[in-house]
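With one protein chain held back, the other chains of the complex are shown just where they sit.
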Amino acid sequence: MRKLQKVLALLLIIALAASLTACGGGKKSDTINIGAIYNVTGGQASLDKPSLNGFKLAAKEINENGGIKGKKINVVSYDGKTDQATVANSTKKMIDVDKCVVVAGLSDSNYALAAGNICQEKGIPFITSGATLPTLPDQVGEFAFLAPFGDNIQAYACADFAINDLGLKKCYLLIDQSMEFTKTLAHFFQERYIANGGEIVLTDNYMNKDPDFSAQIDRFLASNSGAEIIFISGVPDDAGVVVKQFRDKGVTLPIISGDGFDTPLLIEVAGAAADNTYVGTHASLENQDPKVQQFIEAYKKEYGTAPENAFAGLGYDTMYLIADALNRATDINNPKAIRDAIAATQNLAGVTGTVTYKDGSRVPVKSVTINKVENGKFVFIKEVLPE
Amino acid sequence: MDGFIYFLIQSVNGLKLGSVYAIVAVGYSMVYGILRLINFAHGDIMTVGVYTILVLMTAFGVPLWVTVLLSVVIAIAVGLATERIAYRPLRTAGEEATLISSLAVSIFMQNLIMMIFSPQRRAFHLPEYLSRLHTIGFIKLSTMNIITFAAVFIILIVLSLVIKKTRIGMAMRACSDNLNASKLMGININAVIVTAFAIGSGLAALSGLMLAGEYKTIDPLMGFVPGLKAFCAAVLGGIGSLSGAVLGGFILGIAEMLFAGLMPTDFTAYRDAFVFVLLILVLLVRPYGILGSKEGGRS
Partner (left out) sequence: MRLRDSNLFRFIIFVLIPLIVIIICGFSSGSYYAGLVNLFGINVILVASLNLVNGFSGMFSMGHAAFMAIGAYAAAILTLPANQKLISMPGLPEWLIYMRLPYPVALIIGGILAAFVALLIGFPVLRFKGHYLSVATIGLIVIVRAVLDNEDELTNGARGVTGLPNYASTWTIFGAAVICLFILYRLIRSSYGRGLTAMRDDYVAAQTIGINLTTKKISAFCISAFMAGVAGGLWGHMQSVISGKFFYIDASFKIVETSIIGGMSSLSGAVVGSLLMTFIPELLAPLETGIEVFGIRLPELYGASNLIMAALLIVIIIFRRQGIMGYSEIITESLFSAKTYSSVLKKSEYKKLCDIVAHKIKELSSRVKSKGA
């Protein structure tokens, strides 16, 4: 028993010492500490890990190009562990202990709201790189920003595209009920689709992590609803599985979805079956824009794989968004000044589109890219900027 | 007639899902029946097996049957290692102690796999001859579906024979009835438990193959939900009864699919909740599970 106590005590001491050295490392005056709170383990990891990778890659590039006003960026990142209390505490730690002047991160609105509220309370700017709830900044307050477009924009773009470009006016809607993002997306899609004169002929639901969609698909087949297009509001993890199962059951209708389907998994899993799928998303990794290709190359070089999904690009852009604001800020030690600088961002081109915060809104005006899968490849179709 | 065909189609969907649950549940039940251990790590051993297959297939291009064999071997090794490290020192402790130990093993394995392979979900493809679709009337089945379905019964029959006819099987039954008395009677309970863990872990690897083959994706957390469902199936069917575990698996699968297929669409997202309501209701009528007996439910 004694031995155990000793081992435990030793472990604790090591950990304590480690945390102290870590604190000490962050207090150099020639660096700017920027917090990156991501759920790198647990259920959110598949979205948040690429985001963090992108974020760090951008910070590295900025530092190699001389940093900001002669100072290096130091990314302070803790793992939120897909646990809300850990997310909240880590955010507090970044601000209180590590003295971060900006905090960014998270891809799920529930977690982002928790972190955002803390930043708002402490008067530190918070930018979510991946959460797309359009009302998030208003719910939190003046210090919260969205780096991506809001769900409403991508849902509107998809609805407009389905009706105006494809001319398909009867839609079957399949919604993941367990996620905030998928629910909001479906809500806005339905609203716009009906407003444009479309008709939702059947709505069905599933919960995240149900791998089997056959019950829903057979119900759809049996309903003879006359649907001309299928809108699936889902997350990257499910993208390939659900499309594959639809095709296996003989459904050849076009399928459309939001940025949740912007993942290589769609094609890797579904293979040829992924054809005739439309994805409304932030950017196309097939985009020949040198900026995008450069990012993909850099990412490959740093992490050994291509960007896993659109969230990598969002993390990358978020860091550049912060850097841009820091360069313009009157005082990089004053969070209020940084906030004002972020709010004044104009035409900042990134890999996921161009960011402008317009008329005091803290949700950027960003265009939506519509991609289509053709012959096992994402093909750029058009860029839409719905009003 | 249309309604009837629709019902049939959904039932077949249920059988497909149920056969995957059943095969996980049989492996689960092997260990559970003897140790009364809610082995939360069972699903993660499955994950280990699947990742082994993925690595061997994609990186080394080994043929499928070899990878399956190797993955079973590795899963057994991992299973036995966890037994030795985390469960054996706790054999005389209460059920809670082993439960927490298995939870910790599960967390450990999930995080280790996540650190090694990244948390990303990955595509998992079986060779074409296994994923080919066959159309039988109005029903579509892949070769893998048929193999899974058959495998459930083959495994059930083989294991039942082992348990009924062999010496180690007899020892297993004795341990399942009363571990301490078996020990007093001179049964080498370590051997029995190791055998059970080996069979359970090997089956976990096989069931992982079937699960991943069916849904074509794998991720480090993929084992958790099937593990939980297998536990439910084992409890539903009756603790320690292999045919009960299979029956429980099929009932869960069919119930899920019929619920999602027949209820108004507003309720389809209540699928998992329904499974548990059903479980509670069945336990109210049959407190020891469908095929369980009072003696089987050691207290």
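A and B are the chain letters, set down in written order, and residue numbers restart from 1 in every chain.
In this section, contacts are C-beta pairs under 8 Å (C-beta built on N, C-alpha and C of every residue); 3 or more make two chains touch, one makes a residue touch a chain.
These numbers come from a predicted model, not from an experiment.
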item: Partners of the unshown chain among those that are drawn; value: A, B
item: Of B:L17, B:L203 or B:L279, the one touching the omitted chain in the full complex; value: B:L279
item: Candidates A:N89, A:N276 or A:N334 - the one touching the absent chain; value: A:N89
item: Of A:M207, A:L221 or A:L348, the residue in touch with the unshown chain; value: A:M207
item: Footprint left on chain B by the chain that the document does not show; value: 36, 38, 85-86, 89-90, 93-97, 99-101, 103-105, 107-108, 111-112, 114-115, 228, 231-232, 235, 239, 269-270, 272-273, 275-277, 279-280, 283-284, 287, 297, 299
item: Hidden partner interface residues of chain A, rising order; value: 1, 4, 7-8, 11-12, 15-16, 18-19, 21-23, 25, 40-42, 49, 76-79, 81, 83-86, 88-90, 92-93, 95-97, 109-110, 113-114, 117-118, 121-122, 133, 139, 177-180, 182-184, 205, 207
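The criterion applied here is as follows: only the chains that are shown with their structure count from here on.
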item: Separation of chain A from chain B, taking each centre as the mean of its C-alpha atoms, in whole Å; value: 35
item: Parts of chain B lying in touch with chain A, wherever the complex brings them together; value: 2, 6, 9-10, 13, 16-17, 111, 114, 118-123, 125, 133, 140, 211, 214-217, 219, 221, 225, 256-258, 260-261, 265-266, 268-269, 271-272
item: Contacting residues of chain A [partner chain B, same complex]; value: 40-43, 45-46, 49-50, 177-178, 202-207, 209-212, 214-216, 218-219, 222, 236-237, 240-241, 244, 248-250, 265, 268-269, 271, 305, 308
